[in-house]
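Apart from one protein chain that is not included, each protein chain of the complex appears where it belongs.
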Amino acid sequence: MNFLLANLLSEPVGVAHYMVVGAVLFTCGIVCMATKRNALGVLMGVELVLNGANINLIAMGSPYLQGENATLGLDGQLMALFVIVLAAAEAAVLLAITLNFYNSAGSVDIDQADQLRG
Amino acid sequence: MDRDVANSLNFLLDKLTGLLGRSVPEDHVAGHLIAAFLYVGLLLHLVAVSALVFIWMERKIAGRIQDRLGPTRVGGKFGWLQTLADGLKLLTKEDLTPTGADLFLFRIAPYVGFCASLGAFIAIPFAGQDFPFVAQHLNVGVFFVLAVMGIEVFSVILAGYASASKWSLFGAMREAAQVVSYEVPLGLCVVVPVMLAGSMDLVHLGDKQQGWFTNWYLLHDPFTFVIFWVYFTCATASVNRAPFDLAEAESELVAGFHTEYSGLRWSFFFMAEYGSMLAVSLLGAILFLGGWHGPVPVASLLGLAWENGPVWGYLGNLLGMVNLLAKAVLLVTVMIWVRWTLPRLRIDQVLTTCLKYCTPIAAAMFLGAATWHMAMPDRVFAGLLQAPEANRLLAEPSATPRLQKGGNL
Partner (left out) sequence: MHWPSFFFLLFGGFACLFAVAVVLASNIVRMAFYLVLSLAATSGLFFLAGADFVGAMQLMIYVGGTMVLLVFGVMLTSQSPFVSMRTSSGQMLTALVLGGTLLFVLSFTAFHVPAWQPTHRPAVDPNTPLLTATPIGMALEGYRVDQLDQPDPRIRQGMSGYLFPFIIISVHLLVVLVGAAYLARAKRRST
């Protein structure tokens, strides 16, 4: 792996570096989704995952990072925009579900949401 | 732009160190750092000093409106230094933290608000033309300013939550509901000048209104005239000024979200509030009141333009900056006047104003302005005058070659 911090300050970064940041965010989001018991914590995990994906899309579309014909171009930015907008919609729905769940169960602990268990 | 500034600083440093037999290359770190500190320092001073002045103004105007004198002692007859004395008093006050508070969030909340308020100034230009006075020239300037100012609500929410006090929590909840709703009509209002200019670049938006006051977007057509007042209402609400200051309603919530704060931390909330008042006023002045282009184009009548030489251009920019700041201070004064005139609304009235009045009016005015602009694209001043040649031909910077060239954007 040619991942050296020393020459990172003097060399230009590439898509790969952005992707590592995206991967860290993605992984943190996955771990967050898996370990948090608070429903809103799970939602925050989802947001992190979506942001990790967004970083990749933006990096792939950035003309600063890639050569003349390799970039995803405007498509990357547009997809990222759609992701952001859909994430807002998803947050609103999940919040409504959480409020409803809280009204019926008196808690936001998702381990208690097992009333449908057979 | 600041790359040029950094490189001229490096050039100066090179000349200076040349006396010691050393040299500073172009793009050296030193120039960039000095340029960055210069910009941030100037903006920080603008926010802090304007807060001092506005608080003094607020007390003076409130006094006059209530048939009092306001501050009269500190610093002479008019109490000029009253705010400074207040600041000194706040510095010496004990910094209290409630027992049940979440200490980390409680401590950091005021600074979040102040940073958001200051961050908005990064993209606000103070003069335009060829070499604009702006810390970072963004092509989505309008949007950036609105976005960064939207973060400020987070500090109020954090403060309200972390204080572990019912009053604070109520204040924070009201704030969250209010600010999130008012972002909708505010965005709709801002879109109208953006549509007329065809750009979100604040420098370009200001320069599109150059010349006499007839070119201002405020007077472009009846719809923009109405939408300016909608913008002003929503801006007042989004910076939590009375009559929309539900988050700190003294009569019901003690002091709302900052009930538990004292001393310097508390004063940071106020710096943030006055900073964002100035920011929305500057934004309104640039979008609707011609920005740095006055009612009378003094700078261009005197020939203060960059093509006549850098000194004249710089003087023209300075004049434009004074002009813009004067307009912004005027708008802030109106906000203060409104605060001491109107009673505070109830929370349901606040949301009604937003959702039942401001949003539909803004949407209808947006439609009207779009239709007007389509029917009479080159007319200004309610369609009575032909738009000047210079304004029509003004193109968005870096737009034309790139759009024509196509290729990767």
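Chains here go by letter, A and B, matching the order in which they are written, and residues are numbered from 1 within each.
Everything below uses one rule, namely that a contact is a pair of C-beta atoms (placed from the backbone, for glycine too) under 8 Å apart; a residue touches a chain by one contact, two chains touch by 3 or more.
Worth saying up front: this structure is predicted, and the values here are computed from it rather than measured.
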(message) For a quick check of understanding: of B:179, B:192, B:304 or B:350, which residue touches the chain that isn't displayed?
(response) B:179
(message) With the missing chain put back, one of B:62, B:147, B:351 or B:382 would touch it. Which one?
(response) B:147
(request) Could you please point out the subunit B residues that touch the chain left off the display? (result) 3, 29, 32, 100, 102, 104-105, 108, 137-140, 143-144, 146-148, 150-151, 153-154, 157-158, 161-162, 164, 169, 172-173, 176-177, 179-180, 183, 199-200, 396-399, 402-403, 406-409
(request) Tell me where the left-out chain touches subunit A, residue by residue. (result) 1-3, 5, 8-21, 23-32, 34-38, 40-41, 43-45, 47-48, 51, 54-55, 58-59, 61-71, 73-74, 76-78, 80-82, 84-89, 91-93, 95-100, 102-103, 106-109
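Assume only the chains that are shown with their structure count from here on.
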(request) Could you put a whole-Å number on the gap between the CA centroids of subunit A and subunit B? (result) 32
